[in-house]
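Only one protein chain is missing from this complex, and each of the others stays in its spot.
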Amino acid sequence: MSVHVVPVKTYALILAILLSLTMITVRVAFMDLGVLNNIAALTIAVIKMVLVILYFMHLRHSSRLTWLVVAAGFVWLGILISLTMNDYVSRGWLGVPGK
Amino acid sequence: MEELLPLFPEQASSLAASVDALYFFVIGVSVFFSVLIAGSLIYFFVRYRRREASQVGSPVHGSVVLEIAWTVIPLAITMVMFGWGAKVFFSLSRPPAGATEFYVVAKQWMWKFQHPEGRREINELHVPLGVPIKLTMTSEDVIHSFFVPAFRVKADVLPGRYSTVWFAATRPGRYHLFCAEYCGAEHSRMGGWVTVMEPSEYERWLAGESPRRTLVATGEEIFSQRACNTCHRPDTEVRGPSLIGLVGKQVRLTGGRKLIADETYIRESILNPGAKVVAGYEPIMPTFQGQLSEEELVQLLSYIKSLGKSAGGESAR
Amino acid sequence: MASTSHPVLAHQFESLEQQRASTSLGMWVFLVTEIMFFGGLFTVYIVYRPLYGEAFAAASHHLDIGLGGINTAVLILSSFTMAMAVRSAQLGRRGPLAVFLVLTMLLGLTFLGIKGVEYRHKFEEHLIPGSDFRFTGVDPRHAQLFFSLYFAMTGMHALHMIIGVGVLGWLLVLTRRGRISAEQYDVVECTGLYWHFVDIVWIFLFPLLYLIGRH
Partner (left out) sequence: MKNTAAAPDYLNANYGIWSWLLTTDHKRIAILYLISVTFFFFLGGFFAVLLRLELLTPAGDLVQADTYNRLFTMHGVVMVFFFLIPVIPAVLGNFLVPLMIGARDLAFPKINLASWYIYTVGGLVTFWAILNGGVDTGWTFYTPFSTTFSNTYVIATGLGIFITGFSSIFTGLNFIVTIHRLRAPGLTWFRLPLFIWAHYATSLVMILGTPVITITIVLVALERAFHIGIFDPALGGDPLLFQHLFWFYSHPAVYIMVLPAMGVVSELVAAFARKRIFGYEFVAYASIAIAVLGFLVWGHHMFVSGQSVYAATVFSVLSMFVAIPSAVKVFNWTATLYRGSISYQTPLLYALGFIGLFTIGGLTGLVVATLGVDVHVHDTYFVVAHFHYIMVGGTIMAYLGGLHYWWPKMTGKLYPEFWAKLSAMIIFIGFNLTFFPQFVLGYLGMPRRYHAYPEEFQVLHVLSSAGASILGVGYLIPMVYFAWSMRYGKRCEPNPWGAVGLEWEAASPPPPHNFDQIPVVSGGPYDYADKRNRGG
């Protein structure tokens, strides 16, 4: 298996982007955007995460199986969160008192 | 024989028969498939027993048609179960409009009941025959569960919120009341009896005790004793919002979120008023945490609910 | 059977390639369990945040956004040095490897130090959940819930950092003993994956805990 060595330049670029995104996320938090505040904060966090996974963690050059493993992790986290929230969000939907 | 070895519970509520019908359907399907599987196993077991030591099975590998058949047919049957089950569940969950409201406070290890007329009972509940009764229940400590097998009803009773259960009894008698959610040392003794009486007899039973105030009247007294009426008043909404017709209405909170003001919301707003403040008001209400018992809260609640009714009926959901 | 004679090849593997692929897969699978572990905490947070948004915002204002921001930068920087350490190991350069490991450890310790300062402030301000909790605001109970989550989440994260720093120390020993080479650097790579994962957790913790309703 040939090992893919990432050039230092790439790492430095990612570092710079990550640090700028951190500054941006703080800046954005102090602006009043309503609901968009949360969406912006989470979007930036997701972008940062994707960069770390793809470059620092070398997922970009990893096998499809590794991609699958990572995907499984997020899908199952999604199951946990969405089916739990499904309860909290839908309280009262069907007009039953207290439920 | 029946008393020594009962095999099926009595049907004593308006919904018991529909639950049992559904149960028999599912059990019927189960018996059919169990017999089918067991019968085939035994038949093959005898028919295809090994006759010589080196014999091997025939090269039968599978059949896509069969696979599809025994995927689709069970799926169809289970969807019927689901649909039918959901229908029964909805009717078990939704109390009919106009059901008489009783209140229940559970604690380790007893059930405390309050009739709307003000009569209270512990571990005994007397109800009139044929009248739909809605229980609004809460717990003082851990999770309990209100369970009357003869009525086929059960609902967990949680601390910090109200849950409901409803039934209309169809046969006079005494029926077991159980706590079905494990709640500590004396869990198995946290039970009692539900006594179903003819309405006239029930009236006599209610009157048997010296006259006492109704729940609503007691609630009203607490409302003025605790000076709730200095801010929550019908004439002005400067300091606090009016409570008339509040229950079941949608309210807007500071921060823009909207919710339906149900019993649990009102309870929370009394005990922890800062959590969900109505838009346009300052969070100036003091907390009543630790100052009102669950019973008193329930009385207040029934008073607040009565405010809606006197001022022109149920408000739209 | 000739292949088993290789010094760094364990007997259950046929080739170095198979061994490396297994180790890497194992580490990724382990990280999936970590996602689910922290996922439980995130679920708790996501359930309560919409229910008690104002209380969470009020409580969040007691967190030091400056220290939190600096810590975010420190951690991202440490991820960079960690990536550089892995790169040095891939190329078999032991000198730079040792330097980057030390740098990563130092940055990790800096993070933990700053975190410790923040914890001390919370202690002094009586913001530790429990009987000593004091909070002047409209909804102190759910402010306490916020701080419970804050300590549970950052505490779990800090615990992972401490373990990470320990592993880095062990790697440093291995490097000094010459046990890391371009052929055998799986441990460095796995530690890198772990370290980056811990970084990602913080990337989410920072906005979720520090940046609520700041406008």
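By letter and in written order, the chains are A, B and C; residue numbering begins at 1 in each of them.
Note that contacts are C-beta pairs under 8 Å (C-beta built on N, C-alpha and C of every residue); 3 or more make two chains touch, one makes a residue touch a chain.
Please read all numbers here as calculations on a predicted model, not as lab measurements.
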Exercise for the section: Write out, one label after another, the shown chains that touch the chain missing from the document. Expected result: A, B, C
Handout entry: Sole residue of B:W84, B:W205 or B:F288 that reaches the chain not shown, by the stated touch rule
Key = B:W84
Handout entry: Absent-chain contact - pick from B:R171, B:H187 or B:K249
Key = B:H187
Handout entry: Residues belonging to subunit B that touch the chain removed from view
Key = 3-9, 18-19, 22-23, 26-27, 29-30, 33-34, 37-38, 40-41, 44-45, 48-51, 53-63, 66-67, 70-71, 74-75, 78-79, 81-82, 84-90, 92-93, 108, 141-143, 145, 147, 149-150, 152-156, 158-161, 163, 176, 178-189, 272
Handout entry: Positions on subunit C where the hidden chain makes contact
Key = 1, 10-14, 18, 21-22, 25-26, 29-30, 32-41, 43-44, 47-48, 52, 129-131, 141-142, 144-145, 148-149, 151-152, 156
Fill in the blank from the handout: subunit A residues touching the chain left out here are 65, 72-73, 76, 79-80, 83-84, 86-88, 90-94, 96, 98-99
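What we mean here is this: only the chains that are shown with their structure count from here on.
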Handout entry: Topology of the chain contact graph, where touching chains are joined (line, ring, star, complete, other)
Key = complete
Exercise for the section: Specify the chain most distant from subunit A by Cα centroid. Expected result: B
Practice task
Please report how many Å separate the Cα centroid of subunit A from that of subunit C, as a whole number.
Solution key: 16
Handout entry: Inter-chain centre distance, subunit B versus subunit C - centres from mean C-alpha coordinates, in Å
Key = 45
Problem - subunit A-subunit B separation of Cα centroids, rounded to whole Å - result: 40
Practice task
Please list all residues of subunit B that touch 2 or more other chains.
Solution key: none
Practice task
Sort out for me which residues of subunit C touch subunit B in the complex.
Solution key: 50, 52-55, 137-142
Problem - subunit C partner contacts - residues on subunit B that touch it in the complex - result: 254-255, 257, 272-275, 277, 283
Handout entry: subunit C to subunit A touching residues, read off their complex
Key = 17, 20-21, 24-25, 28-29, 31-32, 35-36, 39-40, 42-43, 46-47, 50-51, 65, 69, 72-73, 76-77, 79-80, 82-84, 87, 90-91, 192-193, 196-197, 199-200, 203-204, 206-208, 211, 213-215
